[in-house]
Structures are given as structure tokens and as C-alpha cells.
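Have a look at this one.
Of the protein chains in this complex, all but one are displayed in their positions.
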Amino acid sequence: MTTPAPRITGVVPPVVTPLTQEGAVDVPSLERLVERLLAAGVDGIFALGSSGETVFLTDSQRDLVLDTVVKTVGGAVPVIAGCIEPTTPRVLDRAGAAARLGVDGLVATAPFYAIVGPHETERHFRALASSVELPLFAYDIPVCVHTKLSTELLVRLAAEGVLAGVKDSSGDDVAFRQLALAVAERTPGGGFSLLTGHEVVVDAMMLAGASGSVPGLGNVDPDGYVRLHRAAVDGDWDAARREQDRLTRLFRIVDAADPATSAGATRGVGAFKTALALLGVIDGNAVSLPLRPLDADETARVRAHLELAGLL
Amino acid sequence: MTTPAPRITGVVPPVVTPLTQEGAVDVPSLERLVERLLAAGVDGIFALGSSGETVFLTDSQRDLVLDTVVKTVGGAVPVIAGCIEPTTPRVLDRAGAAARLGVDGLVATAPFYAIVGPHETERHFRALASSVELPLFAYDIPVCVHTKLSTELLVRLAAEGVLAGVKDSSGDDVAFRQLALAVAERTPGGGFSLLTGHEVVVDAMMLAGASGSVPGLGNVDPDGYVRLHRAAVDGDWDAARREQDRLTRLFRIVDAADPATSAGATRGVGAFKTALALLGVIDGNAVSLPLRPLDADETARVRAHLELAGLL
Amino acid sequence: MTTPAPRITGVVPPVVTPLTQEGAVDVPSLERLVERLLAAGVDGIFALGSSGETVFLTDSQRDLVLDTVVKTVGGAVPVIAGCIEPTTPRVLDRAGAAARLGVDGLVATAPFYAIVGPHETERHFRALASSVELPLFAYDIPVCVHTKLSTELLVRLAAEGVLAGVKDSSGDDVAFRQLALAVAERTPGGGFSLLTGHEVVVDAMMLAGASGSVPGLGNVDPDGYVRLHRAAVDGDWDAARREQDRLTRLFRIVDAADPATSAGATRGVGAFKTALALLGVIDGNAVSLPLRPLDADETARVRAHLELAGLL
Partner (left out) sequence: MTTPAPRITGVVPPVVTPLTQEGAVDVPSLERLVERLLAAGVDGIFALGSSGETVFLTDSQRDLVLDTVVKTVGGAVPVIAGCIEPTTPRVLDRAGAAARLGVDGLVATAPFYAIVGPHETERHFRALASSVELPLFAYDIPVCVHTKLSTELLVRLAAEGVLAGVKDSSGDDVAFRQLALAVAERTPGGGFSLLTGHEVVVDAMMLAGASGSVPGLGNVDPDGYVRLHRAAVDGDWDAARREQDRLTRLFRIVDAADPATSAGATRGVGAFKTALALLGVIDGNAVSLPLRPLDADETARVRAHLELAGLL
């Protein structure tokens, strides 16, 4: 538990899960998508995250996704796997499957649905870390979990080696900065990964101390995120900002779906898949129930953004 | 989908899931608990609800719970099964298992974790109803799901026969009253069940139009809830209120656990199980990770409440 | 501080504040409205509550409202005055003005806008009670204040005589029942008023232990609420429920305004004022900025509900 965890840095896209019209995992599309990410020079792959529709997939579908990603990556970069379940025993179930399928790290949220407090959340992460051999990353995503992981808890678990990193989708830049500073003070040897999940502020969060990013939009434009990361690492903040501004405009594809008949996941994952289908990377833009795929008008709006961004 | 659903009324306790120290389902304890509920005269059993720790159990544990409950009940009263999963495909997975195991109705929440809006929620319930043969009950529990089902949606789905009932744990008595009135107007032939999940206001909600209750505390004192229900049905509201006041005092067992080191589920389910162990109904008060069982001091406080209520 | 407070029971409508087209207080309309409430047999008047648009009025307008209400009531029933301001010093400012104008009690919420916790909230109510001579009622309205007053705090302040009562607009019937029971145990001599602000569950909350109600809809149909209260006090719960069902249907006037262009206060206060104008009680349905008055189509929908309820 106290061995220095393999530090993950750079661009780690949360790979979407292409589906057939019938709702099955579209393995050839997933393979092409992963290969394209690797070709762009990403530093890792996050499978079965929120963008990967993990909470919509059955366990056998999840296993198929992990198996496909691990084999396609072939050890080129680390693969970390979301084990997104409401409680400790269920996360452990998924962690076991992921470990058997050969991933390099596990990602878990605080408990959800179950009504818990800070003591239960801490017990959850400690129980996970003591039961699994792989590095454990905390996924801080209050918009889904409805709890924000406290800076104090994260710093403590980082210092003790319980956690190998945080994937921050909290939208709380104040807490992110305080976390970055405190982790730097408390884990001086490094080894802790602080990854931002917000694709429109990667430059700013790198300046604030992030180790890297997990951008959903990185499915669509992995080259852009790789360029952005390298500029930030090189200290060329003007170049990083220009790339970020371009990507922030591209992110407007998530506004393509009619807000009167769609919400969050439909708009986000639906747009990423529609863009990937337009780019010819995956075969179709099917999403899981109860989401709906983008229609022709909405797809035209996605296409316009891709053209503006120079991708089509 | 439009056949009149079997209407469920009366007291339908959400049965807890007794566990061994090792975290396995304690089948003999569960059998004794169900038998005690039947002996008290309850009108149905709700298995795998929030009180049943459903989101802590693996699928095989869930199957064992349903199998045990269905066999122990032996058709004496309806058994309805929670299919508590974040999205449509995963609920359908559980619904299939529950149907195979012989339950009489299914209970599902709105999607959770996934970021959705009203259109996705409506599509979810319609997709579930069109795929399963059994009556479908909506479980409105915003404290877990973080969405309140709108009265307008529930009334519409009730009128169309998509839903056979609602289990209301919303804590929103205003919406409950409006729902009761609107459902009475729109489903004049009856057939829709409006069940309150709030054990301390069953008398008031019966006056407001409830068909019955799903009281977690009914695990501990089923006789009290049966008396309360019968008094309400007979229009003896003073008797109903007296019984309710007694049960509201008993409900203070959920305050037994130290609030500095416990929250929601630990305090509620933990207290119910501790009371059942003290009453000799189940073998122990073990709960699932990341919850913790009540300790000796906390157990003493539960015992004091049981004595005050005349149960010990 | 420990003298038994004058207990307020029965129907205490939160009187709306009629306005001219120019936004001035319409004193003759307010006088007619108060006289109509008294004629219906209400047990008190709550001036400058949320329905009274108190947070939209300047201090001189507020003084004019209190002066008009106190003089029109002429001691026939108690008048309690909302002192709705974010913090202690500002509430005290309003409390002084209200006391000088001759009201019989004061109503204050927890602090709002200011970021505070339970200690600050307790200090707030204690500071108010020790500075004012009049009975102090806590106004529990989380939809506006964004904090729920805890049952534990309310019971403690009731037992010590700091508070003379609670006006509950929390929508939390579970907490309301627990409060009613605990207050009955802890203030055995009575003297504490537990008033529900939810006009569609008055019967149920009376069964649960309320002393009375503060129904916004009571502006429109005070006779109905007086009949409902008397039936509940007489133990004729079937009559209470029938009256409540009629009033719950009438409450649908708050759905008259187009939800695409209106929200909360526009829909509620706007509908009450429109109904009162249609009934000839007040001269017009003007509301304060940034609200908007109901338009002709919306007014027609209000009229239809009034006709259904037998008021027009």
C-alpha cells in the first residue's frame, strides 16, 4: 500500500464505448478508436468512465470493453479501468474482473445512491485499497455522485499511499488548487497523479498543478490535447492557451442536441459519438437507453463545429 | 400494458437483508424475519429496497434474497422486488432475474449517476414497462437518486397504465397530496397504488390518500403498522394517531448511532438490524461495507427504545 | 424570555400586499382584504410574509403595510409581522419598527445569503429573542433560505422559551411530525405554536399535531380554511379531508401562469392576486419586479378554477 504508485501523467482520454444499433458493444469501432488515440500520442487510456457509459453496460459488456482496450493497447500505455458502482462490495466485484483482464489501475468514486457520510467514504477507499493490488484512483465527480471528496481526505489518503491519484471532475477549481498545493507538500517524492476531467480548462489546471487531463473531448481531437499538454509542460503558456481556446470552441458540440428534449449524458456522450461517426472513426452514434442518439439536425450542428475546428 | 394492475394496499415492509459476519446473506435469519412479518398480518413484502441494502449486494446475493423471500412467503401475499440500478439496460437485467424468481411486481427508480433530464426519465419508465410483464412501481427517493419524479409525469404514466403504483420516499407531502388527488381523478377505476415510505407520517398520508405504507421500521414492529393501517381504513383517526405517535417514538432508534462517526444508512439500517437482533429475530446486526454495525453503547440505546415501546 | 408566550392557533393567512400599477402599496385594497379575512373568522393575520412580497418592499412600504393591517384588525385577532432580512442586525432593525407599529409577534428566518452554520443560526435566534419583547416565531422555509432548521434546535429553543412557535414551510412532513411530538413532550404546558404553511396538507398536518395553518391560498378562500380547521379540531376528519380536497383543487391556480416564462413567486403570489382581483377584493393583480403579473390567458385559467371551486 505504501509502494510508490506508477505515476500517470499527460493525456488520458476516457474512451467512449461504441455501440451497435442493437445496443451491443461495437468491438471493431472500439479498436479503431483506441488505435487512433494511440497514434495521436496519448499517455494512457481510461476505460469505463462516465464518457464510456459504464453505468449503462452490463457486466459482460464491461468485460468485453476492458478486454478489447487492453489487447488493442498492448502495453503501449497504461490502461485504467472505471469500477463505478454504488458501494464497496460491488466495486470490489468489478475490481476483481478488471484486474483479471489486465488493466494497470482502478478508478472508483465515493459511494452513491447509498446515504453515507465522510466516515463511510473514507472506509470505502481504505477497504478498496487494502483489497486490490493495483493503484487506486479516486474519481471526484459530484455531478454524478452528489458528494464532493474533501481536500483534507484526499490529501490524507495521498500521503498514506492509499490513493495513487485523483481524477477531478468536480468543477471546483478552488479545491483543485488547494489539493495540488497540499499534495505537492505532503508527497514530496511525487507519485501522485492529479488529473483534471474538465476539457475546457486544461491549460489553467496545468498551471495550477495538474499532472494531466482526462478529456472526454479527447476522443474527438486527441492531437489537440496532446499538443496542449506538451505546450504546458514546455512552459509555452500562450501556445497552450491558443490550443485550449480552439478546443473550447470545439467543445460546443455538446450544445448541438436540442435542450428541450435532451440532457447531460445525451448531449455530451451523444455529441462525442456523433463527431466520431462523422470523422469515420466509429460506425454509428448509437447510445444506451434511456439516452437517445442525436438526430439529423443535431448532427449537422456537430459537423459545423468539426469543420470550424479544422477536423473535417 | 393497459390491463388493470393488481392493486397493492396496506402494509408492505421493505425487508432488511440479514448478513453474516462475513457478509454473506443469512438465509435462516431472513426466513424468520419474513415469517414474523407474515404472522403480523402484513399485506405484502418489498424485497431489495433501500432498507434491504440492495445497492450493496452482488447479483447472486440479490437472487438468493429474492428466492428466499418468494419461497418463504409462498404466495400468501404479493412480493415486489427492487431493481435498483442506474440505467435502463441494467434495470432490465435485474427485472429479468426477478421475474424468473417469481416475484409479483417490480420497483425501479429514475436513472441515477447518469446525468439525465425529464425526457430520459420518461423514456426509462416507458422502456421498462414495455419490456417486462410484471406491474411496475416507481420508487421516488430523491435523497438517493437526487431527482424528484414530477407529479405531472407520475399522473400521466398512471393514467396510461405504464405504472402500477408509486413508492413515495420523497419527503414531499405537498407533492404527495397533489399526486393522490390527481391519480384519484385520472384513474377512477382504481388499480394504482400510492404507498408512503415515511414511517412517521403514515396516519397523515393515509388521510391524504395513500393506499398503504412501506415502513422500514415495520421490520421491527410490524404489528404496530398493521394496527395503524387498520385504524386508518376504519376511519378511527384518533387510534391511528396514537399508534403513529408510539411508532414515531420508536423510530428514534435511528438516532442511536453516534452522529460524529455515522451517517444515513448506517444509522437507519444499522438500527433496524440491531433492534431485530435484540428481539431475537435475526442472528446479528452486521451491515455491508462501507457501513459499520452499531457498537455496544449504541445498541444499549436501541434497547432502551425497544423497552419504552413495549417490545422488550 | 421564559414567560409562556401567547399561543396562536387556527387559521392565520399570510396576507398578500396589493399594489398599484406603479408599485405603491394599495391601502384600500389591503383594508378590504383584511376585513374579508376577519369576516371569514380567521384566527390571526401574518403580515409581510413571503406571500406578502416582503423582500420586494422598501422599509417605508413595509411600515405602511403593518400600520394598515394593525389598524384594520383593531385588536380583533393577533397580528404577527415578518421581519425577513438576511442577518441579525437587520432583523432587529425591522423588529423595532414592527413593535412600534403595534404588532403582537415577530417572525424571522435563519440567516440567508450570509454563509453560516448551526452555531450562527442558534446565536441569531437567541440574540433576537433577548432583544425583543414580543413573542418570536421561527420561519422554516428552506426553499427561500436554503437551510432547514433542525428539529433538535427548534425543540431546544421551544423548551427554553426562546421561540413561541414555528411557521413550517419546509415541505418536510417527517421532520414536522418529529417536531410536533418532541414539542408536546418538552413543553407540556403548551404555549408553543406549530403552524403549517402548506395549504394542501392542512388536514394531514393537523392530524400530525399542528396548532394551525398559515395558508397563502387562505387569502383567496378563507372560509374554506376556517371550515377545515374547525372540522379538524372537532375530530371530523372526513369533513376536513373533503374540504382539503376542494382546496387542493383550487390551489391549481398556481399552475395558471405559463411555466415557460414564469417561476415560483410569479406563479404563486401572481395567482393569488389575480384570483382576489377576479373576486373583486383587490383592485388589480400587480406584482413587484422582477415578477410579472398574470396575463389574460393565464387569468382565464384562474377564473376557471375559481368557478370550479364555487367561488365565482
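All chains are identified by letter, namely A, B and C, in their written order; residue positions are counted from 1 within each chain.
Rule of thumb we're sticking to: contacts are C-beta pairs under 8 Å (C-beta built on N, C-alpha and C of every residue); 3 or more make two chains touch, one makes a residue touch a chain.
Worth saying up front: this structure is predicted, and the values here are computed from it rather than measured.
Asker: Kindly name the visible chains that come into contact with the excluded chain.
Answerer: Hidden chain, whole complex, touched shown chains: A, C.
Asker: With the full complex in mind, choose from A:15, A:37, A:84 or A:205 the residue touching the hidden chain.
Answerer: A:205
Asker: Write down which of C:16, C:48, C:106 or C:145 is the residue touching the left-out chain.
Answerer: Of these options, the touching residue for the absent chain is C:145.
Asker: Based on the whole complex, identify which of A:58, A:131, A:178 or A:261 touches the chain you can't see.
Answerer: A:178
Asker: Just name the one of C:127, C:239 or C:311 that touches the chain not displayed here.
Answerer: From the options C:127, C:239 or C:311, the contact with the absent chain belongs to C:127.
Asker: Since one chain isn't shown, list which residues of chain A touch it in the complete complex.
Answerer: Touching the chain left out of view, chain A contributes residues 171-174, 176-178, 181, 198, 200-201, 203-205, 207-208, 235, 237-238, 241, 244-245, 248-249, 251.
Asker: Need a quick check: the contact residues on chain C for the chain that isn't drawn.
Answerer: 23, 55-59, 84, 86-90, 93, 111-121, 123-124, 127, 143-146, 261-266, 268, 288-292
By definition in this document, only the chains that are shown with their structure count from here on.
Asker: Which chains share more C-beta contacts than any other pair?
Answerer: After tallying contacts for each pair, the winner is A-B.
Asker: Grab the C-alpha centre of each chain and report whichever is closest to the global C-alpha centre.
Answerer: B
Asker: On a C-alpha centroid basis, what's the spacing between chain A and chain B, in Å?
Answerer: Going by mean C-alpha positions, chain A sits 35 Å from chain B.
Asker: Measuring from the mean C-alpha position of chain A to the mean C-alpha position of chain C, what distance in angstrom results?
Answerer: One centre to the other, that is 49 Å.
Asker: Two or more other chains touching the same residue: where does that happen in chain C?
Answerer: none
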